[in-house]
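Handing you a structure now.
Yeah, one chain of the complex is gone here, protein chain that is, but the others are all in their spots.
By written order: A, B and C. Residues from 1 in each chain.
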Amino acid sequence: QVDLKTAEATDGASVDPKQGCKKHELYVSFRDLGWQDWIIAPEGYAAYYCEGECVFPLNSYMNATNHAIVQTLVHFINPETVPKPCCAPTQLHGISVLYFDDSSNVILKKYRNMVVRACGCH
Amino acid sequence: QVDLKTAEATDGASVDPKQGCKKHELYVSFRDLGWQDWIIAPEGYAAYYCEGECVFPLNSYMNATNHAIVQTLVHFINPETVPKPCCAPTQLHGISVLYFDDSSNVILKKYRNMVVRACGCH
Amino acid sequence: MSFAQCQHYYLLRPIPSDTLPLLELKEDPDPIYDPRERDLNETDLRSALGDFDSRFLSISPPQDRYTGNEDLDELDLQQNPAGLMPKDIKNLDFDVQWGKKRKASKKLKRRLQMWLWSYSFCPVLYAWNDLGSRFWPRFVRAGSCYSKRSCSVPEGMVCKPAKSTHITLLRWCAWIPVQYPIITECKCSCAN
Partner (left out) sequence: MSFAQCQHYYLLRPIPSDTLPLLELKEDPDPIYDPRERDLNETDLRSALGDFDSRFLSISPPQDRYTGNEDLDELDLQQNPAGLMPKDIKNLDFDVQWGKKRKASKKLKRRLQMWLWSYSFCPVLYAWNDLGSRFWPRFVRAGSCYSKRSCSVPEGMVCKPAKSTHITLLRWCAWIPVQYPIITECKCSCAN
């Protein structure tokens, strides 16, 4: 199973919507994704994910772009026009993966943008 | 009112969810945002916005990060754990704005990340 | 939603940046926002503006060689750099080559430093910009950084704005003073 350390904070498909956009724990096991056939190591990694409402005033606006600020206001005035900005990674990191390529060679390479370092409203 | 050129494509609060993540037209009038008091020019600008499902296989995966690919699969296997990745800007542009600052001086400055240039799944 | 919350929304504003150069300011084309003939009394405007720096401001289209064109020749690059030699050039060790000592004469060292300083110096190129009829004076001599070649050895860095100042002019809306940013120093830097 996919190990979610903040499981107690979730209700149904998502974190309490009143919580602002922030980084949450998520350990991804490559076996659970069915990737044990092509990934040799690591067995999994701390990927984290971003979730939470992009509502002003909240700390989530620390990492908001100017466009997200404009979109928040357009949505506030007329919610039918555009959705709220969404909570997404603002900084990502890579990991090294030992894997089989399409020709069954074993390769050690960097996979970029695999780990969330910070979240913000976009 | 906020002028949305793709208004005919929307139903209620959002674009048809079966559409993949992509850039949509959005003209923002600063008067509609109540900003006519502090912005002198321009009167508004083409801001665009990102909306659409991050579902594979779709063109939206052209701009997806590795983390979004992992999160898509985690969500597919166990939707309760994490939300789908969200559709957000991948490239933004700036505009010049002539405005009053807090001390009522009139200033001409660049506002970065105001215009969506491209969208992707994050 | 409560009134207090609404207020918060109206306090939400995008954040300006000091990065230069500016992008073109998109004006409402409606001539209703233009000043009329009677709003353009030069005496009144000069007195409203106060200090009129004619090196940077002009009422009529300037006729000099800087006018609007980008065809800047080598003459424009003769600008001697002001101030002291940059520290990183001054402190270079010219006595080492491939890790071996190879003493450079004082004269050679000086020549090397002067050439490197000259090569990497980023002059400010001034050109007259027409800001349109809603600004007075409408012509501003704005700075830009020379970008026709890389300024570093090896190639890779380019001249980018390093310092700027504001010049005051008037904006139509019953003529209010505006701070218009102008690049005053360029620096050889990596793009980001």
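The rule is simple: a residue touches a chain if its C-beta (ideal position, glycine included) is under 8 Å from a C-beta of that chain, and two chains touch if they have at least 3 such contacts.
What you see is a predicted model; the values in this text were computed from it and never measured.
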In the full complex, displayed partners of the excluded chain: A, B, C
Among C:Leu40, C:Ile89, C:Ala127 or C:Cys173, residue touching the chain not depicted: C:Ile89
Contact residue for the chain not shown (choose from C:Gly50, C:Gly83 or C:Gly99): C:Gly99
Absent-chain contact - pick from C:Thr43, C:Gln63 or C:Asn192: C:Asn192
Residues belonging to chain A that touch the chain removed from view: 34-35, 38, 40-43, 45, 94-99, 105-112, 114
Those residues of chain B which, in the complete complex, touch the missing chain: 56-57, 61, 66, 69-70, 72-73, 76
Missing-partner contacts on chain C, residue numbers: 74-75, 77-81, 86, 88-89, 92, 94, 96-100, 104, 108, 111-112, 114-116, 118-121, 150-157, 188-192
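Assume only the chains that are shown with their structure count from here on.
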Touch-based graph of the chains, sorted into line, ring, star, complete or other: complete
Reference chain B; chain at largest CA-centroid distance: C
Rounded Å distance, chain B centre to chain C centre (Cα mean): 31
Interchain centroid distance [CA atoms averaged], chain A/chain C, Å: 40
Per-residue overlap in chain B, given as positions that touch at least 2 other chains: 111-112, 114
Where chain C touches two or more other chains at once, by residue number: 13-15
